[in-house]
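As you look at this complex, bear in mind that one protein chain is not there, while each of the others sits in place.
Each chain gets a letter, A and B, in the order it is written, and its residues are counted from 1.
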Amino acid sequence: MEQVSALLAKYEELTGVKIVFQPTTSTQYNATLRAQLDGGIGPDLFYSRTCEAGAELYENGFNVVCNDIPGVMENFTDVARSGFTADDGNIFAVPFAAVSHFVYYNKAIFAENNIEIPATFEDFLAVCQQLKDAGIQPLSNGIADNWDILECVLCGMIPNYITAEERVAYEKGERKLNDETMLRVFTDFSKLVPYLPEAFASIDNDNANVMFGLGQSAMLIDGSWSYGTLAGDDYDIEVGFFPIPAPAGLTQGFSLHPDFGIAGNAASTHPEEVKAFLTWIASVEGATEAAKVIPEGFLPLINADVAPEGSIISAMNAVGEGKPSDMRFVWNMRTLYDPMVEQLNAICRGEQTPEGAVDAINALWEAELAK
Amino acid sequence: MMAKSKTAQAFQGSKSIKPGGVYWVRYILPALAFYVVFMAYPMLDSVRLSLYEGTAGVRQYVGFANYVRLFTDEVVSKRFWNAFGNNWIFFAYHMILQNALGITFAAILTNRTMKGRQFYQTLIFIPCTVAVLVTGYLFKMMMNPLWSKAPLAKIGLDFMIHSPQGWLGDPGTALSAVSLVSVWQWVGIPTMMFVAAFQGIDDDLIEAASIEGATPWQQFTRIRIPLIVPVIGMVAIMTFVSNFNAFDVVFAMETLDGAPNYSTDLIGTLFYRYGVAGQHPVGIPEPGVGSAISTSIFCMLLCGVIPVLVKTQGKE
Partner (left out) sequence: MAKEKKTRSLKIMNMHIPYHIIMILWSFIAMFPMWFLFVNTFKVKKEIYTNFFGLPSKWTLQNYQSLMASSDFFVYFRNSFLVVVISLFMILFVGSLAAFALAHWRSKTSRVIYFFFVIGMMLPIKIATIRLIQIMKTLGTLNSLFSLYPVYIAMGLPTAVFILTEFIHGLPGELYEAGYMDGAGRFRIYYQIVIPLIRPALATVAIYNLVPIWNDLWFPLIFITKESQKTVLLAVTRLQGQYSTDWPKVLTILAMSALPVITLYLLMSKQFVKGLTAGAVKG
């Protein structure tokens, strides 16, 4: 939040245009933004979500079309743009930041137990077992918030098993969601369950972060955005991170999810200023300024090295360097979000087998495609 | 209803003193104006939305498609009936426990000779003043095995937290836990209404009964309770109506999804997810379906409220 204010202050300094920032609560962001846009009192600029949820606002005519904004075509990769492209091919927001998902680990605990960063998923499980045998809680993830077990853990794992093209094949129904690959993903997921905390059913994302931050667990699988807090003044631990390792024999992937873009309100009373700001944010200069102030762990989507030297952003980018990257699996299969959460919950509680889970999910998606 | 003296009855029968609608309209008009412009009209207009699909620019008339979807779509109808069932349980806790506590406290607090009544009543009321965000968080902490098991084990009370899942993590107990927190927080409201009702009872009636040798229990069940039946009906209606619009406590304690496994999903959270927010973070809100949910519940509430109104509010 201060970061946005800092960015806007910088912009004011450069152009003399003052942008008033109106924060709202994250849990109510979608709802209030929509109500305001729908009622005709939307903000001039707003964060746009990716894929269908973002495109839907555009389809209702709320977004400025960004095709002509200088920089949008030149400074971003197709992958970055694809998250902000509507069905009709128009771009509805300037791509801004992506997130990734990591295994955070407590450096001191790893050192004390002579643990190396695991290279494969099998090694990772061995590390978990070793910690558990030593009486240390391996992971602090829980399921009380629903979203993190899917978005960070499962979607963090999936790029290790499939490529972006294969994801599209699943989306189109060319591949079945209960094929061997998906079954393997869910089976591997189920192998993590014994290493979750005993009280996992009551642990939400905040709890999981605090537990890890206080040194009560050795590892936490969470989003790149958590790095700032975990490594910050709140906690006394030394934090390292690595991507969720791929099983032996598979290519290590990197989950890189275009998280948000910046959209202009088509009904704005200051269309010129809105365009000017979008142009600035789509330029290398603007993105460089933005990279200095956006919260740690949000990776700039611009196709240029704008990360400040030695920053955590460049360290995270380095992890992804040369690895096939992809966005979160369910984002284009909106209706599967809840069923997947439900199945993951059931697996964690021991009420569902991986086979049963993929069959259930596949059946739902087939029904959806048949519509 | 309160017994009216013959003169009063005669009085109300008198035509000159009993003015008609033209006279009374001036008293009702200010309230009606506010109510119609800022509530009834926008709401009725939104009920109309249940016949439409999409938002703003691309709104389309679809007839009863939203209702058909709500009641026949496999996923949507499953969620709806689940939330509907949960809501009845949630309501039962309030209706039985909260109102029974309220009436007990009110009966105690209206003893003229008892000391410290105002003090107790204030204490009962204090939880109502604290934002649900806070009370929800406090109870979440207290019931979370992760933070509470060890400290409670020290004093031998760790059986109270239902380890390892925790009351809020176990789909079998979460709804009860959330309901009890809500009962705890809001019991001050019915208490207050019952106090007001008991205070309205004519002291002479009680005195007469006690002179005739009625025990306090008999006074309570045979005189005080029957006399406040209209207020009991009123509180019952308000409990019913407000519980089917409840939202905050689940939002604060179990997320918008009514976790775990939708076991705490209520109509309020369901409506919010479908109609207002969209399923976080990939969902798209469907105001038409949201509106169909509220309209259906509205009809159900009407069916529940009318008989109670007729029974307890009595006819002239």
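We take it that a residue touches a chain if its C-beta (ideal position, glycine included) is under 8 Å from a C-beta of that chain, and two chains touch if they have at least 3 such contacts.
Keep in mind that what you see is a predicted model, and the values were worked out from it rather than measured.
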| item | value |
| --- | --- |
| Sole residue of A:73, A:214 or A:363 that reaches the chain not shown, by the stated touch rule | A:214 |
| Touch list for subunit A against the chain that is not drawn | 1-2, 20, 22-26, 28, 32, 35-36, 38-41, 206, 209-210, 213-214, 229, 234-235 |
| Those residues of subunit B which, in the complete complex, touch the missing chain | 1-5, 7-9, 11-12, 17-21, 23-25, 27-28, 30-32, 34-35, 37-43, 45-47, 101, 104-105, 108-109, 111, 113-114, 116, 118, 120-135, 137-139, 141-142, 147-148, 151-152, 184, 187, 189, 192-193, 195-196, 199-200, 202-203, 230-231, 234, 237-238, 241-242, 244-245, 247, 268, 271-272, 275-276, 287, 290-291, 294, 297-298, 301-302, 305, 309, 313, 316 |
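Note that in this section only the chains that are shown with their structure count from here on.
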| item | value |
| --- | --- |
| Subunit A-subunit B separation of Cα centroids, rounded to whole Å | 39 |
| Subunit B contact footprint on subunit A (complex, rising order) | 27-28, 30-31, 34-35, 37-38, 49, 51-53, 56, 59-62, 143-147, 197-204, 207, 211, 330-331, 334-335, 337-339, 341-342, 345-346, 364, 367 |
| Subunit B residues within the subunit A interface of the complex | 54-58, 74-75, 143-147, 149, 163-166, 168-170, 254-257, 259-261, 272, 276-285 |
